[in-house]
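Removed from the display is one protein chain of the complex; every other protein chain stays in position.
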Amino acid sequence: MRQIDALKSPRFSQISTFARLPRCSDPSEGAVFVGVPFDDATTYRPGARFGPLGIRDGSRLLRPYNPFLEVYPFDELNACDGGDVDTVPGYTEDTLRATETLMDQVFRVTIPFVAGGDHSITLALLRSAHRAHGRVNLIHFDSHYDFWDSHWGKKYTHGTWLKRAIEEGLVGKVVQVGIRGSVYSHQDKDDGASLGITSLDVRKVKYQYQSVVETLNSLQGKVYISFDIDSVDPAFAPGTGTPEVGGMTSFEALEIIRSLKLDLIGFDVVEVAPPYDVSELTSMLAANLIYEAMSVVAKRRRR
Amino acid sequence: MRQIDALKSPRFSQISTFARLPRCSDPSEGAVFVGVPFDDATTYRPGARFGPLGIRDGSRLLRPYNPFLEVYPFDELNACDGGDVDTVPGYTEDTLRATETLMDQVFRVTIPFVAGGDHSITLALLRSAHRAHGRVNLIHFDSHYDFWDSHWGKKYTHGTWLKRAIEEGLVGKVVQVGIRGSVYSHQDKDDGASLGITSLDVRKVKYQYQSVVETLNSLQGKVYISFDIDSVDPAFAPGTGTPEVGGMTSFEALEIIRSLKLDLIGFDVVEVAPPYDVSELTSMLAANLIYEAMSVVAKRRRR
Amino acid sequence: MRQIDALKSPRFSQISTFARLPRCSDPSEGAVFVGVPFDDATTYRPGARFGPLGIRDGSRLLRPYNPFLEVYPFDELNACDGGDVDTVPGYTEDTLRATETLMDQVFRVTIPFVAGGDHSITLALLRSAHRAHGRVNLIHFDSHYDFWDSHWGKKYTHGTWLKRAIEEGLVGKVVQVGIRGSVYSHQDKDDGASLGITSLDVRKVKYQYQSVVETLNSLQGKVYISFDIDSVDPAFAPGTGTPEVGGMTSFEALEIIRSLKLDLIGFDVVEVAPPYDVSELTSMLAANLIYEAMSVVAKRRRR
Amino acid sequence: MRQIDALKSPRFSQISTFARLPRCSDPSEGAVFVGVPFDDATTYRPGARFGPLGIRDGSRLLRPYNPFLEVYPFDELNACDGGDVDTVPGYTEDTLRATETLMDQVFRVTIPFVAGGDHSITLALLRSAHRAHGRVNLIHFDSHYDFWDSHWGKKYTHGTWLKRAIEEGLVGKVVQVGIRGSVYSHQDKDDGASLGITSLDVRKVKYQYQSVVETLNSLQGKVYISFDIDSVDPAFAPGTGTPEVGGMTSFEALEIIRSLKLDLIGFDVVEVAPPYDVSELTSMLAANLIYEAMSVVAKRRRR
Amino acid sequence: MRQIDALKSPRFSQISTFARLPRCSDPSEGAVFVGVPFDDATTYRPGARFGPLGIRDGSRLLRPYNPFLEVYPFDELNACDGGDVDTVPGYTEDTLRATETLMDQVFRVTIPFVAGGDHSITLALLRSAHRAHGRVNLIHFDSHYDFWDSHWGKKYTHGTWLKRAIEEGLVGKVVQVGIRGSVYSHQDKDDGASLGITSLDVRKVKYQYQSVVETLNSLQGKVYISFDIDSVDPAFAPGTGTPEVGGMTSFEALEIIRSLKLDLIGFDVVEVAPPYDVSELTSMLAANLIYEAMSVVAKRRRR
Partner (left out) sequence: MRQIDALKSPRFSQISTFARLPRCSDPSEGAVFVGVPFDDATTYRPGARFGPLGIRDGSRLLRPYNPFLEVYPFDELNACDGGDVDTVPGYTEDTLRATETLMDQVFRVTIPFVAGGDHSITLALLRSAHRAHGRVNLIHFDSHYDFWDSHWGKKYTHGTWLKRAIEEGLVGKVVQVGIRGSVYSHQDKDDGASLGITSLDVRKVKYQYQSVVETLNSLQGKVYISFDIDSVDPAFAPGTGTPEVGGMTSFEALEIIRSLKLDLIGFDVVEVAPPYDVSELTSMLAANLIYEAMSVVAKRRRR
């Protein structure tokens, strides 16, 4: 058993690592949890720099066996906690570079499960994924499009990373899930289409759930998933920076992840902002999303 | 563009007006947001006097374009923030008069979108609406009937305004949506029927959603909507005074508003009590409900 | 009318008893609310020792008539507040004994509606129920199985009470509702089956709701219900000790209780931990669950 | 022993009465705790209507013996909890009348220790005190003068009660302690002087503590104390409606009360607003202030 | 009267400006409140970007007359709210430039009272002050030295602004007040001395208060004050980014400001982080510090 045994050492004790897993001595030893604590590319509420800490604390109740997917993800993947990237507060581009430096190593040898941090960091993750795997398909859970060209004249923010990723040729097909809320212009939808993005808004999830799952599972080849926690309704995930009411329930979010049968090469959950969280709701949900994603990989591997 | 441009001045900056719209110099210039900060007719938790402030803060993320209704509500309606009524704390009837004085002017020239305040203020709003438009039909979202005759021997409270409105002949057809929770007596239902009220309880919303929307859209002529935020489940709207568990989700609430095709002459959202809110969930939902209601009007106007 | 009249004495006033009912002078006078404030058998977050206080405060909005079930539960059952068991903090087995001493008296003369406390106390309640009624069927709402054999080498915790209850022959058929989340081992499911337990997980509730209700209503004879508030999603019930994301909504939970047509001889709601609650969401839900359970009994009795 | 024995029944258990004292069956049986839950005369943050509930909960840690004053206040005074006045939410003058009706009975037979409610209620208390005792001297702890003539054209608010009390001839000498913060006009000071009020501001408490105590103890004859919790710094008492930074510490407040050697005929603590409290700081302080005041009376009586 | 009249329009109503003052149409019209919402140069907890909003809300209780200093600051200074600088989130140097652009105008015509934002912004303020006034003396309230050379290799952070200000020749004498907490090295003290800084630590404030005031008042010529709210103990000012326990009380902080007799040409209060605030304690303190500073200027001007 990889985790500290909760039947010997209670779950509220011992130094916080993700799911009470061992600290990785070497990323190649197994699937690795990595934190990227950064929030200076945030346009509204900050706090996501405390995301990795919050998610570690929120992961203390995770147990070895996933009964819905019938798999032991931590054992199967030899999972461990790789610590955090040394980010550079206030300097997005430096932080992206620092993230790439570490993640280049990780992607070469294993599958990372990353806790942000704001969504800007996904650009660094996709750059590293691209160097290791070439162009990958992207599933992007979010309430926002995130493909604006710039904010305040700046190219690297949590609302522009997807535009950059496409411009840099990092991704193949892109499917967005959970989109909702007011936007800047009617051109946003057209921009998405012209960028080749498939956007499945929250009504699709609510009214055509099976079709959403099928669209996702139809993706061929290697897939990266970036999960912005604000795709979930803020009642279930209040601890986030740019919440949009009227979103998915946590059950819907977990069920979609559980339903995936894909060749997953990386997963991130971003925009968890613990200063705005209540009773660790958001951190616990983020930890469980990572757990389900690990289970999806573990299940596929076992076969 | 009417709002302060968020791509120049970040959303967390500048003096809080609704949706960062300009302060109205004259209510006739466009659809107007008005606050009625009052909570002394509240029977349980107070705090709704801070509703207008909370909703202004919670509206900072609203952007120009509504992609579900495909309309630019603020531009279409030339929307602005009209400030607050000068209420008289501790004196319900004086506050009603003060509200009527201001709202008489507003209803004559435009459509108000009002942020309460407790539900007692809707009586003043309906009086002004009646003076401007004659008898209007009323859609009333709530978990409570609000047609009790009195509380503690008093006629003007947040639980009696609807009885008064009917007695005063202000409203035509009345349809209630979201009703639930324990009540004082089995006669409450009968009382509603004898007052000519159609009450659609929360089960109707959950199990017969389409029928609810159709009932609402069958209303002919001018319609006023009063939205008590406690019609939504307190998980989505904890910041309110008399919460009832087991309610609508925020998605359901927003979808119903989005589905309306009516001649809307006024809208209020009441009972938002920021001292009980968490992470601005309730304020943000209230702001979005106003946004959707503005969009409904804008869409109809454009055609 | 049994409750303090809210139309004379406002709901925020007077000493807190459950639903503002009278303090029982004698448990035999009617259905009795009893608190068991204890949380030392908790494996993660404590705080359930404040459950009875929280639920009393959260019950202040309950009114006499249940319009969904068309019954006056407090009048029908002559309900009253029996105060709390004198628990022994830090000593689970002493607390179980103290609970049994009081509850033996209660079960002999009436139906108790108990507010925990952590789930360990249900063992004491079932022992008393067994002495009064013989073996009863058990409906167990929870996100966890609770039939582990021991924690930290200890037999009496909030995760082992069901195993003890079965070993001691206290219960007949056992049906679990709402199960989800990661577990220690794949044997947990098998263990449940070999113990004769029917486990209906949260997917059953979400996707086969009618079938869940039918399974429950098929139980013959006397039935005891133990409702762990963590069976509800933490967005609706954040104030609990071992939350699991992705659960039932409060509407679903209330609807299941409302749908029951059973010979109910006792009901408990456990694991309400007010220090983790927000805006009394969890306490209010717990109070309403008790109200619905009282209504189920009242309705059956009236026929 | 009058309180529920905490060594048998833990302090977190049983129905909340003040200090876990018995419910009074008759106010003449001893010194009585009474709540006046009302906040509609509040000019800023509401919430004091939950003051009595909060203070009861915050009083659970009070134990029988006061080691600083060397007295058993509850035993000496035969103290009990008299419940709350049936206030009339939204109607200040009705509430004053209801308060007087109950308090007239209480003042005739014993010494009341009252938990507000906002400060408007002190007018009713002083009216009743006057009917029972004639004109009494008043010690008034506050950060505000409270002798404005009106607010919004209204005579009865939490900022005007002292002006009314003086106009009605209810009080003799008036000494204010803890005054600070910005005011409406330089005439406020002059108004106080012309009303015969001695105002000791917070600097006096900080720099001339002994002189403050001596001024208070020089009051002859019967004395009533009204303690607005906002006289204490909001770091120690955040749960209040119109906080002023830069105030007394809780130690200073408690020490002043402990130092009093006066013929105290009544005591109130007002403006405790639990919705703004954190970790029960304010409620606990209010409960301890009442405890010290009871001890002052008990000590004098014993001699 | 410059403020909205609270005796006509309650303090909880109307759009939030500082102290409910009018929005400046032109900075030259009087002393101006300006917000600089920025927190990307923060090394620990973010949130100061919401400082200006929080301080506006926390200033609603400020009234016209300061009885300690016997002056009407708003009238005397013709004060108004100048809105916020358009900062560039995530880009410190751009934000400094934007701040200078606006503040250059302000310093030329009036005295600014600035609400941060993190402490990095003071560099921009001092640059503008220098352009308008030449080298000014600096009083720096803080628990930290803030003269480190760099963080993470970066020159512009909230811990290095003072080093930059000295390097750029912006300031004359520098006196620090309230310093405490652990530091990186024993050389920090020496560095301060070699930079010509006088550091008065918190013990000086506690044990030699008069001497601290005299040292400050001995400063000749023009003086700028930068007040980091973390100089105050976090019990009084929890809403801040890098709190240090064991600090000044709010009374001590206010008294020092009130005691100043200096030619003040600008004032800022920085590091107010509302997401970490409780019950607006920190925002209210910051608003009052600005009020006292305005009063100091007003009093001097009147003579």
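Read from first to last, the chains carry the letters A, B, C, D and E; within each, the first residue is number 1.
In this text, contacts are C-beta pairs under 8 Å (C-beta built on N, C-alpha and C of every residue); 3 or more make two chains touch, one makes a residue touch a chain.
Remember, predicted model here, so these are calculated numbers, not experimental data.
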Chain not shown, its touching partners among those shown: A, C, D, E
Listed residues E:Ala48, E:Val202, E:Ile225 or E:Ile257, member touching the removed chain: E:Val202
Those residues of chain D which, in the complete complex, touch the missing chain: 6-8, 10-12, 60-68, 70, 72, 233, 235-236, 249-251, 253-255, 278-281, 284-285, 288, 291
On chain A, residues whose C-beta touches the chain left out of the figure: 8-10, 12-17, 23, 35, 37, 49-50, 52-53, 56-57, 81, 83-87, 89
Hidden partner interface residues of chain C, rising order: 39-43, 45-47, 49-50, 88-92, 94, 151-154, 156-157, 275-276
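Everything that follows uses one rule, which is that only the chains that are shown with their structure count from here on.
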Both-way neighbours, i.e. chains that touch chain B and touch chain A: C, E
Chain pair with more C-beta contacts, B-C versus B-D: B-C
Shared interface numbering between chain E and chain B [over half = same, under half = different]: same
Listed pair (B-E, C-D or A-B) duplicating the A-C contact set, over half by residue number: A-B
Separation of chain A from chain E, taking each centre as the mean of its C-alpha atoms, in whole Å: 39
Where chain A and chain D are represented by their mean Cα positions, the distance between them in whole Å: 54
Multi-partner residues of chain A (at least 2 other chains): 43, 45, 151-152, 233, 235, 249, 276, 278
Overall pattern in which the protein chains touch one another (line/ring/star/complete/other): other
Touching pairs among all chains present in the structure: A-B, A-C, A-E, B-C, B-D, B-E, C-D, D-E
